[in-house]
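Remarks on the structure that follows.
Just one protein chain is left out here, and the rest sit where they should.
On to chain A.
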Amino acid sequence: MVQPASHDPMVPQVMRVAQAQLDAPDVFTLKLEPEADLPRFTPGQFNMLTAFGVGESAISVSGDPASGDGIVHTIRAVGAVSRALTELRVGDSLGLRGPFGVGWPMEELYGKDVILLAGGIGLAPLRPAIYRLLAERERFGAVAILYGTRSPADILFRSEVESWRQRLDVDVHVTVDHADESWHGQVGVVTTLLPRIAFDPGRTVALLCGPEIMMRFGVQALGSVGVPDEGMYLSMERSMKCGIGLCGHCQFSPAFVCKDGPVFRYDQIRYLLALKEL
């Protein structure tokens, strides 16, 4: 399945920003065009985005896989490249390579209770899965979205989260680490939301995305209420320079996070997560 030498997977194609929206402090959602030439992505996959003259960064797709209306990325400005990407405005150019990686196991979810456990910007890579779940809602059991973030101002996709919460067929709970006077909801880490939802642990699949420490506690909490290791999927983050398994940066012991992941089933990486600095 080797591509011919004429096609260089390291060369980005030029995309245009069609829409740019501020979602939270330092977080922008960009819609990119044209989508036509790109392979369809699956929820949980990522693209390598280039801010010309600055660099490249791996960013998960946060849009609807079924829309066909531009490629959507949600980016938090944390470094030189991500900051430059968030500074792009409508009409600006950027480079894109992808989609890459193994995403969420959507087919595994049919007939199951589904728990999405998101921390901070981790809601963005889960959003394509949420769109799919809602589009085919009748094919799943109970669906719960548990979302933890730093403060009320940091809540991503706020109006969308509110609209999900209004649905009677999805259980949505949001918690913040630090509340302000506007906040009347839950305060605490995301795992504290788990007792609020009803699910059958033995037939539950949980998708986790967030800081590694949050996912470690997440799998622990889910495990303690009976969700099996084989029923938990984590989206891992490591440094990536190529996205295609050639640069070596994203190694997670035997795995390349870019091509064997970023989504891994917990039982397959449990022993790796237990070790520090792997």
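Operating definition for what follows: a contact is a pair of C-beta atoms (placed from the backbone, for glycine too) under 8 Å apart; a residue touches a chain by one contact, two chains touch by 3 or more; residues count from 1.
Definition applied: contacts and distances are computed from a predicted model.
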I notice the complex is incomplete. Of the names "Polar amino acid transport system substrate-binding protein", "Heme exporter protein B", "Succinate dehydrogenase cytochrome b556 subunit" or "4Fe-4S dicluster domain-containing protein", which is the UniProt protein name for the chain that's not shown?
"4Fe-4S dicluster domain-containing protein"
Which of A:Q13, A:S67 or A:S163 sits in contact with the chain that's absent?
A:Q13
Using the document's definition of touch, tell me which of A:P39, A:G68 or A:P254 contacts the absent chain.
A:P254
Residues of chain A touching the missing chain are 1-3, 5-14, 50, 52-56, 78-79, 82, 91, 93, 95, 211, 237-239, 241-242, 244-249, 251, 253-256, 259, 275-278
